[in-house]
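Let me begin by presenting the structure, written as structure tokens, before commenting on it.
One protein chain omitted, others in place.
So that you can tell them apart, the chains are marked A, B and C in the order they are listed, and the count of residues begins at 1 in each.
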Amino acid sequence: MSYNIRLLIDCPDRKGLIAAISSFIAMHNGNILSADQYVSDSGRFFMRLVIEGEGFGLRKEEFGAAFTPLARQYSMNWQIYYTDQPKRVAILVSKQDHCLVDLLWRWDAGELPAEIPLVISNHTNAASRVEAYGIPFYHLPVTKETREEQEDKILELLDKYSIDLVVLARYMQILTPKVVNAYRQRMINIHHSFLPAFVGANPYHQAHARGVKIIGATAHYVTEELDAGPIINQDIAHVSHRDTVQDMIRIGREVERRVLARAVRWHLEDRVLVDGNRTVVFE
Amino acid sequence: MSYNIRLLIDCPDRKGLIAAISSFIAMHNGNILSADQYVSDSGRFFMRLVIEGEGFGLRKEEFGAAFTPLARQYSMNWQIYYTDQPKRVAILVSKQDHCLVDLLWRWDAGELPAEIPLVISNHTNAASRVEAYGIPFYHLPVTKETREEQEDKILELLDKYSIDLVVLARYMQILTPKVVNAYRQRMINIHHSFLPAFVGANPYHQAHARGVKIIGATAHYVTEELDAGPIINQDIAHVSHRDTVQDMIRIGREVERRVLARAVRWHLEDRVLVDGNRTVVFE
Amino acid sequence: MSYNIRLLIDCPDRKGLIAAISSFIAMHNGNILSADQYVSDSGRFFMRLVIEGEGFGLRKEEFGAAFTPLARQYSMNWQIYYTDQPKRVAILVSKQDHCLVDLLWRWDAGELPAEIPLVISNHTNAASRVEAYGIPFYHLPVTKETREEQEDKILELLDKYSIDLVVLARYMQILTPKVVNAYRQRMINIHHSFLPAFVGANPYHQAHARGVKIIGATAHYVTEELDAGPIINQDIAHVSHRDTVQDMIRIGREVERRVLARAVRWHLEDRVLVDGNRTVVFE
Partner (left out) sequence: MSYNIRLLIDCPDRKGLIAAISSFIAMHNGNILSADQYVSDSGRFFMRLVIEGEGFGLRKEEFGAAFTPLARQYSMNWQIYYTDQPKRVAILVSKQDHCLVDLLWRWDAGELPAEIPLVISNHTNAASRVEAYGIPFYHLPVTKETREEQEDKILELLDKYSIDLVVLARYMQILTPKVVNAYRQRMINIHHSFLPAFVGANPYHQAHARGVKIIGATAHYVTEELDAGPIINQDIAHVSHRDTVQDMIRIGREVERRVLARAVRWHLEDRVLVDGNRTVVFE
């Protein structure tokens, strides 16, 4: 089966980096399909290379040994992904299912290169929608008292299904550091405001009370601090005095769906690198 | 000279309000050119009527006496404006002159129905640009020590020129309540962020540090609390990791110009009513 | 059951129209919840009134007789709708089901005040998705030879189910004047370009060939002339040289969904009036 290779690199910027990397690829007869590069203000170099699998001289199991000396020389962090090994995604959701339904439809339509082995919810309402796609649905209800226990079950499932990416598709529970740390930079949340405005609960109510003329949504990696992780994507919609909180919720659903789907697709295509609390997105 | 009449009304909502008002106009042979109406969640009625001046049976000096009984009956706040008496606008600016230049160009092109009798700045750099339009330019420098004195001079000038609207076109001084109160709902500020995010100084630096993917601008009426007054207009632009603070400042200038100009035009056309800390904008 | 009344009017503009109409409503003890009004360049008056059902003195069966004399006096076209009688919508679709799925989800989420008694397709692939919502799915395949016969079956079904609005949710067959005339101003199509650019087949291929930097979608009422009917809503997305035709199709799906859903919602809420080949949309 034909596939491509995606190589992500970040390291201190130095002269000759691109030459060194691209020569390494050329030496092994690799055909570079696309190359993106960025140097941050603080002098850190980020790169994303897509190499054609066919004809590339290094087998999957050989790449690491061959690339390590170069990586060491330049103090690189690097990751390699193969498009014939799509990421395995778990979606967590609560009652609001618009993001879930949207992701499932896009996945089914081929927009999201992933496997979705399971959906987890603390409610039951989305069960039939999920199962219609042939995806196992796990109902893990939660109360203040059972939080830890429920999270352990979640972690167990994520582990059992070898999950690469956790998508919080309007999952309205705050996760403890235990879970957050286990999926650092591998857990995407959609927050229904243009962060950093309206952190926390009921952002549309907050927005309406403040009388804003735009509402928005933010997809970000989850960190310990609530709604403060690296932002991947944001967008907004215009509202007017006529829009009630209910209208904002309706309008916002559309923005949330779009923003989350884009962030998830970018992550699945290995387009997102993290630079401290900022993201580098090679669109 | 042909002119139109703009009647703004707000009062508690009641049955028969539109009939009462439009019948009053019809009784005096008025031709309604446009009518906009809105009832807030809290049950307050807002209306903007544009009536053709020609043929209307009430002279300017007669309207008040004729309308007052109806207004009293319904507990109306009301204001009336005549398009042959354009508002008189003062622009206050500091070093950054992009909003000023934009407003002057639009005014000259006929986009802003107003008179601009003066521009005030705490710097001198914009003087020649302003004077090229034949508009008096006042340089009123300010330090911590001279703030009160300078504000008194500003108030004196605003008074002398019978100013109806004060536009803070990137005027980087915080005004004291004395000035704010004198021009309540008649003073528009442009803040260079999508409020309520990034209140206060250096919002683009704040935005860059937070790693947001959108930047924005907000035009609002000035109140005592910094950047917290009723919002008239907001818009955003998308940014990426490649955009430095300087890029954000450049991109933001465009958003600021657009957002401020729209808010000022709406105010000049009597399209903005204030509902607590929110605005009703009849676009 | 509590309901509202929507009254749509268009007629030659005359003095006193708003007074006459609103006084009529007031006389019958009606509470006007919202009123929108517009006078076109050509001097035609358009109005949309929403009146609270409760307390209104005219019963459904009485309204016509009571209103007709006024309507005659001002040469009004008028229509009245009751929110407790939601419109009955038929969706026609071909292979591409993204607009269909989106409409069904929104309908299920309460965003679209309608009944959807059936979906018709010339393909079978969407059957299970439709039936999951408990909606009958009719498969009516069509070839050049059977077009007339198939259209007759469509008309029969639309008639049988008393359909008020036909939505062509990427239905890729050109309908004959017979069908078009039967649902004039009651049939909405989504075209996958920003009309009038790229009329007809394969607009994304056309767009890619032309090298445009935006793609778009247009929802319009269907008329005899292909893609030339009154436009209800349009929107766009930005694209770059990196976007292939396939990318444009993916990006476009999102725009199509959004544009069609908005047009359908506006129609269902009786916000769209037709003014020649233009629409008046009271958002």
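Going forward, a contact is a pair of C-beta atoms (placed from the backbone, for glycine too) under 8 Å apart; a residue touches a chain by one contact, two chains touch by 3 or more.
Predicted model only: the values in this text are computed from it and were never measured.
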Touch assignment to the omitted chain, from A:Ala35, A:Ala127, A:Ala228 or A:Ile251, lands on A:Ala35
Contact with the hidden chain only, please: which chain C residues? 38, 40-41, 194-198, 210-214, 216, 230-236, 238, 240-242, 244, 275-281, 283
Touching residues of chain A against the unshown chain: what are they? 15-20, 22-23, 25-27, 29-39
Chain B residues touching the chain left out here are 98, 101, 105, 109, 111, 128, 132, 242, 250, 253-254, 258, 283
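Definition applied: only the chains that are shown with their structure count from here on.
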For the copies chain B and chain C, the interface residues, called same if over half of the numbers are used by both and different if under half, are same
In terms of mean CA position, the chain most removed from chain B is A
Using only the C-alpha atoms, find the rotation that maps chain A onto chain C and quote its angle between 0 and 180 degrees, to the nearest 5. 180
Counting only residues that touch at least 2 other chains, which ones in chain C make the list? none
